[in-house]
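Have a look at the structure below, then the notes.
What you see is the complex with one protein chain gone and the rest in place.
Let's look at chain A:
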Amino acid sequence: MNDTDLAARIDRSFGDGPAPQPPHTHLRAGRRALLRRRVATGAGALAVLAVVGAGVAISGLADDGGGSGTGPSGQEPGPAAAPDQAPAVPTVPPLDVRRADLGPGGLVAVDRDGTLVLAPGVRVVEVVEDPLDSAPADPSAAVSVVRGDQERWSLVTSSGYEFSQPAEPGGSDFAAWAEQTAAELPGNSDADGADPDVGDLQQLRLVRFGDGETLRAEPGTTVLAQTDDVVLPESFAAPDDRTAAARVDHDGDLLFVLARQLDGSDPEFIVYPQTARTGATLTSFLSFAATKYEDGPGGGSEGLR
């Protein structure tokens, strides 16, 4: 029996077994593992962050009244800044951080160079570095932060995208949230400027007009926010036309809908996915939509579809 014979006989000696798991199962497991690794990296960096923050406070640059014996935000130091820990020379690359006024409600941002920007009084609980894997072009960060007695989870990019929500209760897994939120962003793939294919989305019936310029959810859809204040170029609708916009959840997908009824004709509902370019609010989406309906160099506008 030669090698070829033996190889063939071994190959025939058993079948293919039950159906294998679909590839996306392995993909999810891989993403979780990658995220855990990043969280571990972030946690290591946080120890340094605490030292860096303390340094800021000592140098008088902290503008939140942080005093002696407190962390950078003026709050009690976290475990990483425990008094019995000497400010050793960092053995991991530091996670750069600076303080800045981020405007009303602004808690955290990330600079073009990946520096984490914290508003005064904000303390970092946990960081996932670059969950969108978009550095160096557009660094991102998922950050669990505390100000006062409130903890919020934010996903931010250097290009200005921000999604933020109160921390999920019951000791939920921040890293899992960061992974899920990052995965839900089609903008993870359109930051290069390409528009997503929205053709199939137009088949969805997500909302209908209610009274006036209100929108009502169709079954299977939840309206998360809506507005009748839709100010877009006239290539979308004239000022007197009936218009509205909504941000909706449809089977877990976050989508925007632009609604218009031109000159009493049938209503139209234009569906667009939430991406890094649309942002996660109606305001940011309408700003994005305005750019799509502006007249181009040739005098036309492509709009959102």
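What we mean here is this: a residue touches a chain if its C-beta (ideal position, glycine included) is under 8 Å from a C-beta of that chain, and two chains touch if they have at least 3 such contacts; residues count from 1.
Everything that follows uses one rule, which is that contacts and distances are computed from a predicted model.
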Absent chain [UniProt protein name; select from "NADH-quinone oxidoreductase subunit K", "Aspartyl/glutamyl-tRNA(Asn/Gln) amidotransferase subunit C", "SigE family RNA polymerase sigma factor" or "Heme ABC transporter ATP-binding protein"]: "SigE family RNA polymerase sigma factor"
Full-complex touch with the removed chain, picking from A:133, A:168 or A:229, is A:133
Looking at A:20, A:212 or A:239, which makes contact with the chain not pictured? A:20
Across A:9, A:112 or A:216, the one contacting the chain not displayed is A:9
Identify the residues of chain A touching the omitted chain, counting contacts across the whole complex. 1, 3, 6-7, 9-18, 20-21, 23-27, 29-34, 37, 132-134, 182, 188-189
